[in-house]
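Note that this complex is displayed minus one protein chain, with the remaining chains in position.
Take a look at chain A:
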Amino acid sequence: MPAFPTLFRHTFPINLTTIAMIFLTGLIVIIVMRVGLRRLDMRNPRGLQNMLEWAAEFAANMARDTMPTEQAVRFILPLAFTMLFFLFVANWLGLIAIVAVHIHHPIQHWGITPQDFAQSKGIVELFDSPTANMSMTLGLAVMVWLLAHARGLRHPKQWLIHFYKPSPLAIIEEITNPLTHGMRLYGNIFAGEALLNVLVSAPRLFGWVPLTLPLTIVWLLYSAFVSTIQAYVFSILMCLYVGNKSFEGHQHH
């Protein structure tokens, strides 16, 4: 396990790499969007604008498939689009590069304790997928969970009923849904990067070509595929969970 620069290591640990990567991912998304929207043209969209519109259309379709009403679709659409784009970039960042530094002694300012130092053999990661962090993905999942319940509380009666209406076991879902939602993303991305790390750190031929190069390439392609799919899965599950708790469409049943 590599170590991370951490703030408030003993009381309220904040992984600085993850937080920085969240903002970096956001920055990349914003830059791409601003470049794409530089010359907004209603009549004949070109290049990147086309791509962005396709992505927005894709997010809208995703939301329409899972949301009961058009109003709910309009509510979730910005978040669905952002989530899709953000996670796509975030998942890919770790595949493009992982930057780590090798330190020779624990640095207390970075929040790296001697135990961490011993465990990570002095490797400190500075550039990584933000989604390869359990706390971050669970944070997103819980955020979605909170959003869903906040929306559900617009109709308090139905919100109360839905806990025991099909069966009281639905309460279990309230715990498992956000847990699996977050852990699925974390697991896929983390596993991809961890195995990639192992493959790349295999013995080198001529000093720089890893002996596992074919395997590495295959795994890289597979991880890229998984990263893309997981961005989609997380986003559509978000729409689904929020849609399930949007009761305005259920009233007519």
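Some observations on this one:
One rule holds for everything that comes next: contacts are C-beta pairs under 8 Å (C-beta built on N, C-alpha and C of every residue); 3 or more make two chains touch, one makes a residue touch a chain; residues count from 1.
Methods note: contacts and distances are computed from a predicted model.
One subunit of the complex is not drawn; among "Spore germination protein (Amino acid permease)", "Ferredoxin", "LytR/AlgR family response regulator transcription factor" or "ATP synthase subunit b", its UniProt record names it "ATP synthase subunit b".
Considering the whole complex, the residue from A:Phe86, A:Trp110, A:Phe234 or A:Phe247 that touches the absent chain is A:Phe86.
Only one of the listed residues, A:Ala56, A:Leu126, A:Leu195 or A:Leu213, touches the absent chain: A:Ala56.
The chain not shown here touches chain A at positions 6-8, 12-15, 18-19, 22-23, 25-26, 29-30, 33-34, 36-37, 40-43, 45, 52-53, 56-57, 77-79, 81-82, 85-86, 130, 133-136, 138-140, 142-143.
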